[in-house]
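Here the complex is missing one protein chain, while the rest keep their positions.
Then we have chain A:
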Amino acid sequence: LSCKVLSSVVTPCYCFVSPQIRVKPDNTGVVTDGVKHSMNPFCEIAVEEAVKLKEKKLIKEVVAVSCGPQQSQETIRTALAMGADRGIHVDVSGKDYENLGPLQVSKILAALAKQEDAQLILLGKQAIDDDCNQTGQMTAALLDWPQGTFASEVSLEGDKINLVREIDGGLEHIKINTPAVITADLRLNTPRYATLPNIMKAKKKKIVTVKPADLGVDVTSRLEVLKVEEPPQRQAGMKVETVEDLVVKLKEAGRV
């Protein structure tokens, strides 16, 4: 497979520590001030897979892409320190960034894939802050490319890709043509640490900034968030002495 470019998407996501999640007073979302951004764990796995393929000399170049404000560049640098060759930062900030969802990101990726003449797009299966699990699939649809999602094993065979997917029933083995979109699942690999020498080398690698408009993509959202609420507080349970009591209580609560 003489891959010209391999695109890997690195999603900067909010890494929350559970006790700290709070809904904003105006119910429009979750408080994100002061919460640290870091690379989405599944995207780390995707970057690792891309770098591995390059080390095996199966692909030529790994390009790390991130959509977001200025801080996204840090996430790209981490990908560069892991072994990606160059980065593209799609600058989306402010209100546009708050409303940025899988559909817009897919459009951006599709445009970039065409521009860069990519043969393979590797992403994480979902972001751990919104858990959408849509970007990979939408990107494939927009490009009319085959998709291999929830990949736990990837191998290239000529100009086809053998994939093992983790599905509810077990493992599914498929073979897809290239160009293709693959989304990484947890067991695909164990991402390497960015060693200090690689962090130094990453400084010299280029990151190019573009705007969605440059790619002909309109990032207006088709979705409007009406309200964000905390889940209902867990109520105390009650104890019953006998099975008969249990049935009575269930009937009272309208459950049977």
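We adopt the following convention: contacts are C-beta pairs under 8 Å (C-beta built on N, C-alpha and C of every residue); 3 or more make two chains touch, one makes a residue touch a chain; residues count from 1.
Following the convention adopted for this analysis, contacts and distances are computed from a predicted model.
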Checklist entry - Of the candidate names "High-affinity nitrate transporter", "Cardiotrophin-like cytokine factor 1", "Origin recognition complex subunit 2" or "Short/branched chain specific acyl-CoA dehydrogenase, mitochondrial", which one corresponds to the UniProt protein name of the undepicted chain? => result "Short/branched chain specific acyl-CoA dehydrogenase, mitochondrial"
Checklist entry - Among the options A:55, A:74, A:130 or A:159, which residue touches the chain absent from this view? => result A:74
Checklist entry - Considering the whole complex, which of A:136, A:191 or A:212 touches the chain not shown? => result A:191
Item to check | Options A:203, A:222, A:239 or A:255, residue touching the unrepresented chain | outcome: A:203
Checklist entry - Hey, which of A:30, A:58 or A:128 is the one touching the hidden chain? => result A:128
Next on the checklist: Could you pull out which residues of chain A are in touch with the chain that's been left out?
Outcome noted: 15-19, 34, 36-38, 41, 44, 69-71, 74, 77-78, 81, 128, 186, 191, 193-200, 202-203
